[in-house]
Structure formats: structure tokens, C-alpha cells
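The structure appears right after this line, and notes come after that.
All protein chains of the complex are present and in place, except for one that has been dropped.
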Amino acid sequence: MEYLLDGWGITLATFSPLVGVAIMLLIPREREDQHRMVALVTSLWVAFVGLLLLFWFDLDATGRLQYVVDEMWIDVIRSRYMVGIDGMSLPLILLTMLIVPLCIIYSWDHFPEPRNPKAFLILILILETGMIGTFVAQDMVLFFVFFEIVLLPMFFMIAVWGGPNRRYASLKFFLFTLFGSALMLVSFLALFFLTGAESFVFAEIADNVLSHGVSRTAQLWIFGGMFLGFGIKVPMFPFHTWLPDAHTEAPTVGSVILAAVLLKLGTYGFIRVAIPILPEAAVEWAPWIGLLAVVGIIYGALGCLAQTDMKRLIAFSSVAHMGFVMLAIATLTDFGINAAIMGMVAHGLITGMLFFLAGSIKERYHTLEISRLGGLLVQAPRMGWIFGICAMASLGLPGLAGFWGEFPAILSAYSPANGLPVETFRTFMVIAALGTVLAAGYLLWLLQRVAFGSPPDEFAENPDIVDVTRHEWLAWAPILAFIVAIGIYPNLVFRVTDGAVDASLNTCLKVNVVELSAAEIEALGCADVYDIGGGDEHAAVGG
Amino acid sequence: MTDLLVLAAGGAVDLPLGITEGGNWFLRNAWLIPLLPALSFVVILFFGKRMPRGGSELGIAVLGIAFVLALLTGAAWIGHRDNYHGDEIHRAVVVVDDGGHSGADAADHGSGGGHAEQSLAVVNTVTWFQAGGVEFSVGTLVDGPAVMMLIVVTLVSLLVHVYSTEYIQDDRRYTHFFAFLSLFSASMLMLVISENTLQLLTSWELVGVCSFVLIGHWWEEKPNSDAALKAFLTNRVGDMGLIVGVSILFFSVGSALPDRFGSFSIAETNALASAGMLPQTALLVAACCLMAAVMSKSGQFFLHTWLPDAMAGPTPVSALIHAATMVVAGVYMIARLYGVFFEGLSIGGSSINLMAVIGGITTLVGACLAFVQRDIKKVLAYSTISQLGYMVMALGVGAWTAAMFHLFTHAFFKACLFLGSGSAAHAVHGFDMKSDMGGLRKVMPHTYRTFVIASIALAGLPPFAGFWSKDEILVGTGGWGLFGGTGGNGAYTLMLVMGMVTAALTAAYMTRCVYLTFFGEFRGHGEPHESGRRITVPLWILAGLAVGAGLLNMPSGFQLAPGSMQERFGHVVEPVAGYFPVISHAGPSWSLAIASTLVVLTGFAVAGWYYFVRVEAASAAAGRSLTELPDGPTSRYALARMGHTFLVNKYYLDHLYTGIVAGGTKGPVAAAAYRFDQRVIDRGVDLVGETAVSAGRAVYDKVDQMVVDGVVNASGRVALDTGGKLRKIQSGRIQDYAAILFAAATVLAGILIVIV
Partner (left out) sequence: MFLNQFLLLSAALFAIGVYGVLARRNGVLVLMSIELILNAVNINLVAFAAFGNSLAGEVFTLFVIAIAAAEVGVGLAMVLLLYRNARNIDLSRIDLMRG
């Protein structure tokens, strides 16, 4: 089994959705039941493969790439098919594998207009391949290909199944992201040619950057290109405007996938590609990234406060939350990047869930105008409760997942990596902390307007407004369970990421932990009471 | 970060933390106490509706068990405190030798220095998660204050549970109410035994969210959900301080311990701070940040405005959360991290410090506001603010034990007052003292008696509980030194004056409150009657504690008490260990006790004269029950009127926060930001798009269509034109062709002739 996984596991997980797509293409469009079944079975199969991968994943060596496959892919351009999983990508892969089946279950019997489940489900499955592929790719060209594969299905999803302004939104999404990707591709090519590497594999390029001494200016420019490519996807502050439009117009499931996974492609790009390959440039850029991140936090929050549309508000909150993630990344400490991955997972679950809720509310009330809603807790108490929990999770309540993305991010900003301006980052920290207040402000305001109070007259007797349905329960329960589970025991994620982050950073940056060798401790004359381990060595000395 | 850390050769010392992992089973397993209510929360939430009594029976049972466990833990602690001399945990610290503080200094400060006896806290931890190569633990730190709080919280919570079964009997969200009471108890209990600041922060916010849910219990009405929102948001402002403060401490400890990245451990933080091994600046900033959290959670001026509004929740909630337990979390947090505050704010230095000032102002501000309230719960809410100010002030002047003792006694008599007010309001279906109440003395004897007892305890007449704790605080200010008092950590004369004034004010407003509620004639509607036993029994228990709790800590020089009773509370609760700063204690002062008693009596006398003599007489004259003099000072003097208006408007702070800060952020600022987003950034994006489109159009129109396509078209057109012209030749008539043939032949012939 392990052997099989080693050679085939990742490939199987990545391309199984395409097999599903092929089968669905053979089924006539009218057989909706079969389409749904095929799509669901495919996505569950992928999730199952993911579980197998998790099961045989060596948690004691999360820093090492596992299940690696390394084959020549396109010889002419020296691109390799190299895939692998380490602790940084595993949580995001599992997140993707979780969200996709839930999206399929959610849309089981209410596909957005103009229906056509066949096309819709095919697009979702193609998206899944693209997303998983991006997270497992270890070669720049491969990474880029998967990164771009994601674009088209999402474009069609918004453009075909979207709201009234869908053409504008989809085109904006597509062009904006494509613009970034183009610069990213240029950066990749520049790296390849400047380093004279033998292949596009990340690790090799990173080694060659070190050994070939790419000039500092070149590094800065290349990082800038990647920054634009990934930053637009995140999205960071001045490049965020595609997001509210895309979210507002996208169908519910599209919004969920967009928020839960697609945005993470950007942040993942930073921690997987940009920083490990160009650490020196990262140090130069970090204060600016941090600045844009905190501006995004405050700015996104203010944007939320000004919204009148629930879905748009949630979309803007993504800008603020991804600001926390980017701030954590900008610290360039292992602590911060752990927080960032946690923040990605938490945001994926929570905001995905919020978009599900917004979709269901829209279905019942046929509007998301906040001023027209109210009394959800009266008419659909369970849904109101879930909404309350998600709002609390989103504003970073301890005990729910959001806190572990937010608080460590703030904490890490107090002490950024060596070479970064400490005072600047501490200012960022305080501003980010202010962002938590604003987050509470807009989310509770939203909660109050939507869930509390009595139902407005126009909806009071509406029979459409029912409580959570069976499909919704099926789709939501796992997400809610994970929100609570991670909130109570954050080690579910940190355990996986920590080693990988540590390894990734240690190879490129000498981070700020002061390491004392045993000899030094001896020299200080206190070896017997010196507590080398960490917090829990009391027993060794005291008990 | 690391540049703060300079490793010097030598200079290593042992810094005793004063903690142990051993001890009695109850001390080691205190985590059971918060775990039980947490489980009951889950069970009630999911299955409560199916239980015969809607889940309340489970809540009561669990809290009963928790209370028993807390008592047993308390007993175990007393034994441990007096007898246990197990191995202490030391943590070696490498001291910065070339800086301001020397190793010897630290050694003096930490391990030696008058710690003749020690009370080793029992600490047990397990790993919670690891990030950045650092392991973060979760665990329990059981010591005097923790044990004290465990008992107080479980007891009050238990009584409130019992009380609630009657008070909200037919509520539609009965089960949810009890579920969240359980969750609140769990969070609060976890807060008090938190081993580290991260855990503290977690439970701190959890109690906040329980408060939010319970204030907004009747969320159908907008004012209630507004109050809940206000409470949560104000607390969130403070939490910002907490987050920053905790972060600063985390890294400060990390930089002092060379092998560590950082530490949340309360014991380590306190020990290092007390030993003077953390940089003063960091401590000062951290203390100020944490003060912001205290100000919001414990209702200190100027973040107190949420607390009166929080009375929108059910009365049992007000009693449990907004009087007895949650609001003292801030006070408790100061007490927990006292080393940080003590060093950071230089409390021992007798110079005016932030904490004492905020506490002092709060205590006065709250007391003044209590005079102008019509709602009985708001009187008590402002009274709570005032008393919390007292505690913070006490901590600010270094009277740690006095503050804890006041917290202890206040929990009982204030819970009693709140539950009493709830009992009265339950009977008359309203909270307004002036329009709904009056004359309840006759119909509600139990409520009346317990309320009066608790009021006297609050005002602080001997031998009621409030007297002992208040007196200790006044002594602790050290300000009485001028008049023969002794000792203390400094001479805070200003705080002494503030405390005295507040004592008089407290007596006066409680007299007003009691008069308006229980005396005069009934002004409301319906037939009020005494509440049932599930309400009166908790009232009497709390009233009994309001009388007796003060006897636990009679001053050492108090001859009337047996020796074993003297300073019993302080002995048990106050830590004497490495993780706690060395504080000095003021000796008792007969003269101060008498003076403060006189002040309180003056307060009673003035208010009593006004209400029981003047208003009573005016009522008799008017023939109906009045609530104030028709020609009182506010109608006679402009200044008094202005003051009254100022107070009625709550110093205009609400206008500032709700109207200007919150309204401004939500309104103009957010709108401006969004407009900026839409008009500038998004417009920019659109502009780029539009420019691209128009550039494309220009290229298409001008270049493609005119030049490139023009050439193509032109060639075609030329061909066409030529063809058009030439086709005329082809007329179809043979003779035309023949003519051309001959013409051509002629021409050719001509050419032939010319050439040849």
C-alpha cells in the first residue's frame, strides 16, 4: 500500500477528478442523477486517497517531501513532473479534498440558474485537479500550469452561473489574475535563465540562487514579479478589487471554493515559492508586504462596515483576514508562517461556511440586502445558530479555529525575523490588533441585523424560509466540526505544519531562535538546571 | 528581538519559581472543575430540551459537584499551604550582567528577601500545541487566589442556577440559558486556574462571549442586542490591549531566558518580573496594555459604559456575570500577573500610578452615577463599577490581599443585592424604582431583609463583610500614616481620600435605593408578593455570607477575635513564592476604622434624613408616595441642575463612544474608505481596463483598419477598378473585337515599319 502510494498516490489524487470528468462527458446531459453520483463518488474517492496519504504520511518528518514522484515531463524545456507533499501543503490539500465533496453535496438539488449540472460539476472537478495540483507541484512549470488551470473553470462558473453583473465580474477576475500570472511566469523564466539551473524544480532553483549569486537587484525584481502574481491572488490591499465583485456575482459554491481554496493559492505561493527561493529579496520586501497587509486589515474591515449586501461584506472580510495571513508571512519567522498556514485553513473553513450560509439565506429570502433581513434566529433557529458560531469564529474567538490564525499572527509580528525592522513590525502588530476590534464590529453588526430581532413583515409568513435542510446539514456539519476541533486543539494543524515550516525557513533564513550548544551551556555552569526542552520539563527537575 | 539579549559570562543564578507538580490529588486535578460544566454545556445544548426540567437539573447537579470539588480543593490547599515542603521547581536563568541589574541583586530579590516560608503553587501542564518549534502548554496553576476564586465562582454560580429555575421559569429559551450558564461557569473556572496567559486570554474571551449571549438573551428586542453588542465590542477594545500585552510579555520572557523563544507561563513571567530581570520599559508598556483589558472587562473608567447597559440581560446573569464573577476577571488578572504590574507601574514606589488613579476615579465616578438612576439594576451596576474601582485602586496601591478580600466579600453581597433586586422586579414586573416599586417592605419580607443586610455590607458598617475588606483597602493605601497608621507599600493619601468619599457616597445611594424600593407606598401595578423558595433561599445564603465572610480576615491586632481567625484569609490566599512580588502589609489602625465608620454613618445620616424625614414628610403632605422632594436642590440651584444633567447623561461618554467613535467608524470613516475603494482603487482598475479597451479600439481603428487593412482593401479596389474599366472593352460585339484586332494589327504594322 505504502509503496503504491509512494509512486501513485499524489498522481491519483490529482488526476482522478479528470477521470470523473471523462466519464461525465460520456453521459448525456439529461441524466442529472448520474452526473451527480459520478461527481460525488469521484470527489469522495479523491478524499479517500487523501486520507490514505494522510494515514501513511510520516508526521515525524513533515519537513521532508513525501510521496515524491520525479519524472521528466517536457524534455525540451527541461520541465519535470515532480510532485510531493510536505507539512506545508498537506493541510491545504486536505482542505481542498474536504471542501469539494461538500460543495457537490450542497448543490445536490439546487443548482444555480441556468442549471446544467453536467457542466457545473465538470467545472468543479476540473477545479479540484487544478487546486490539488498546485499544492503538490514541485516544479515551476508544473506549478504554473496547475495555477492557471484553476482560472478557467472559475471564470466560466462566474460568467455562466453568476449574478446579474456576472460578465463584468468574471472578466475582471480573469484578467486581473492573468495579469499577475504573466508577471509570475516572467519571474520564473528569469530565475531559470539567471541561475542556469538544470530544471525548474523548486529546490534546485533555490540552491542555484544561493550558489550562482544572482544579483541583488535581479532578485528584488524577480520577487516583485512573484509578489504581484501571488499578491493579486491573495488578494493584497491595492489588488483586491476583483474579489468583492467576483464573490458577489459568483454562485454560492463558486464563492465557497474561491474563498476556501483559491485565495490560498496566493499565500501558498509565497511560502512555497517566493520566500524559500529568494530569501534575501523576501527580507527586503517583507516590511512592504507587512505594510500592505495591515492596511488591508484595517481597510477591509472599514469596507465591511460600509456594506449593505451580506455577501459583499463577507467578501471584504476576506481581504481583512488574508491581511492577517500576509502579516504573519511577512514576519518571515517559523512562528509567523505556522500562523499563516493555520490562518489559511481557518479562513478557508470559516469564510467558506459563511458563504454557504449567505447562499442559503439568499435562497430563502431572495435578497442579501442587510437592511431587509432580520430575525433569522426566529424563523430558522438552527441556521441562526450556525451563523452565530461562524461569525464568532470569524472574529477570532478562542476555542474556534479563527483565533489560531489571528492571535499567533499578531504575536509573531512582535518579533520578526532578523534583519527586519522591529519597531515597524510592532506598529503593525498594534494596528492588526485594532483590526480585531473592527472585525468584531462588522461581524456582530451583521449578526445582529440578520439573526436577531423579529422577522420583517415581508418575510414573516413566508413558507420558503425553512430551517437547515438535510443536504445543508451534510455539507456543513464537517466544516463546523473542524472549526470547533481545530479551535480546541490547534495542534491538529500545527503538528503537521511546524516541522515543514521550520525546515523550509532554516534552509533559507537563519531565524531568530537563539541556539545554544551543549558546550556553551556547560561553559555557563548551569547545565544541571538548564531547561533545554521547553515548557514541560518540570518533572525532570522538580517532581 | 535578540539584540536585547546579551549573554554575559558567568552570573547565573537560581531563580525559584515557587511552584511544584506534587501535592494533594485535588490540587493536581483541579482541571476537573472547569471540565464538568464544559461537558454539561455540550450535553444541555444538544439534549437539554429532552430532559424533564430542560437541562437545568444537570446544570445544578454539575455545579453542585464542582462546588464540592472546589471546597475540597480549598481544604487541600490549606493543608498544602501549611505543610507541604516538597521540591520546588527552579528554573535557571542567565542574568544579563553588564546591564542595570546584577546577579546578586536578582538573587536578593528572588530567592532570598524575606521569603521565610513559601506557599508552593501546584502547577500541572500538558502540551496543547507546538508552533515555531515552541511547545505551548495548557494546564492548571492552583494557589491561594485560584482556590478562593474557584469557591466563589462555583458557589455563586450554583446559587444563581437555583434562583434561575424560578426566575426564568417559562422562558422560551430556558434550556439555552442554562447551557450558557454552564459554559460561562466552565470558562470562568478555567480562567481562574489558567497556567499561562494564552489560556487566560482564551477563557477571557470565552467568558466575554457568554456574557454577550446572555445579555442578548432576549434578542428579539433591539435594545437588548444593542447592549450585547456594546458589551462585546467594548470588551474587544480591551482585548486588543490584552493581546498586545500578552505578546509583549511572551517575548520579554523569551529574551530573558536564553534558551527559550518565549513563554506564556504566568509563574515564569511573574518570577522574572519580580526579580527585576525583565526590561522596565517592556513591563511598563505591557502593564498599560493589560490595564486596557482590565478597564474594559472590569468596567473601569472610561471603558465602563457597557456594564450598565449589560443589565438588559436577565437578572441572574447580572448577578453572576456582571457583578460577582466575570467583571472581576480584570481584577483577578492584575492579581495573577501582579509581578508585572508591581514592577511595571512601580506600585511599591508610592508615586501615583496609572492603576491607582484609574481605580480611584472609577470608584468615584461610579458612585456618583448611582445617584441618578431610576432602574434598580443600574444603581447596582454603577455600584459594581464603583466597587471594582475600589479593588483596582487597592491593587494599585499595593494592597493585594485587601483587594482579593474585597473581591471575595463583594461577590456575596453584590450577588445578594442583584438577586434581591431581581426578586423585587419579578414581583412588580418592572425595574423602575420610581414608577414600579415602593413599599415592598411589607409584601416581600425576605427580599427586604436580605437586601438591607447586603446594602449595609456594601456600605461597610462593622461587623458586616464589606467593612473588613474596605477597611483593609483604606489601610493599605498607607495614606493614614499621617494619623498614626503604619506601613503599606506607599503613602497614597489621594487614594485614601477617594476611598473615604466613596464610602460615604455608597452609604447614601444605597439608602436612596432601599428607600425607593422598599419604603413609601407601592407605586406600580398589580399585587406584588414574595418570591418562592428557590429565590429566597439563595438570597438568605448570600445574605449570611454578606454578614459573615468578613470575619475570615480580621486584622491581626484585633483583640476581639481569636488568634486563629486573624488574617486567616490573607494567610491562605496570598502567595509567598518566587512567582509573586514581595509586598509589605499595612498594620491595622483603630483610628482609621473608626473614622471610616463615621464617614459611612454620615452618608447614611444625610441620605436617611433626606428620604426618611424630608421626602416622607412631603409625601404625607402631597398624599401620595413621592420619590424626591418637589423643590429639591436640582430645581433650586442651576449648578446642581447642571451636575444632575451631566450625571444623567453619564458624562456624555456614551455619546462619545456610540455616536462619535462607533458611529463615526461605521458611518463616515467606513463610507469614506469604501468610497475610496470604489472610486479610487476600483476606479483605477476599471480605468486600466477601460484604457486598455480604448487603446485597443484606437489601434484597431487607426492602425489595423486604416493602415493594414487599408493596404489590403486598396489592392483589391485597384484590381476592381481596373477590371471595371477594362470590362467596357468586352462589349460582346464581335465587330468591336475585330476593330481592336485591326487597330492592334495596324499599330503593330506601324511599329514594324518604324523599326525595320
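Assorted remarks:
As written, the chains take the letters A and B, and residue 1 is the first residue of each chain.
Heads up, the rule we're going with is that contacts are C-beta pairs under 8 Å (C-beta built on N, C-alpha and C of every residue); 3 or more make two chains touch, one makes a residue touch a chain.
Given the structure is predicted, the values throughout are model-derived calculations rather than measurements.
The missing chain, though absent from the view, touches B when the full complex is examined. Mapped onto chain B, the footprint of the missing chain covers residues 727, 729-735, 738-739, 742.
Going forward, only the chains that are shown with their structure count from here on.
Spacing of chain A relative to chain B, judged by their CA centroids, is 32 angstrom. Across the complex, chain A meets chain B through its residues 172, 175-176, 238, 240-242, 299, 302-307, 333-336, 338-339, 342, 375, 377-378, 392, 397-399, 403, 407-408, 410-412, 414-416, 418, 422, 429-430, 433-434, 436-438, 440-441, 444-445, 448, 451-454, 489-491, 494-495, 497-498, 501-502, 512-514, 516, 521, 523-526, 529-536, 538-539, 541-543. Of all residues in chain B, those touching chain A in their complex are 1-2, 5, 9-10, 12, 14, 19-22, 87-92, 94, 123, 125-137, 201-203, 205-206, 209, 212, 216, 219-222, 225-226, 229, 232-233, 236-237, 239-240, 243-244, 246-248, 250-251, 254, 258-263, 265, 662, 665-666, 669-671, 673-675, 677, 681-682, 685, 689.
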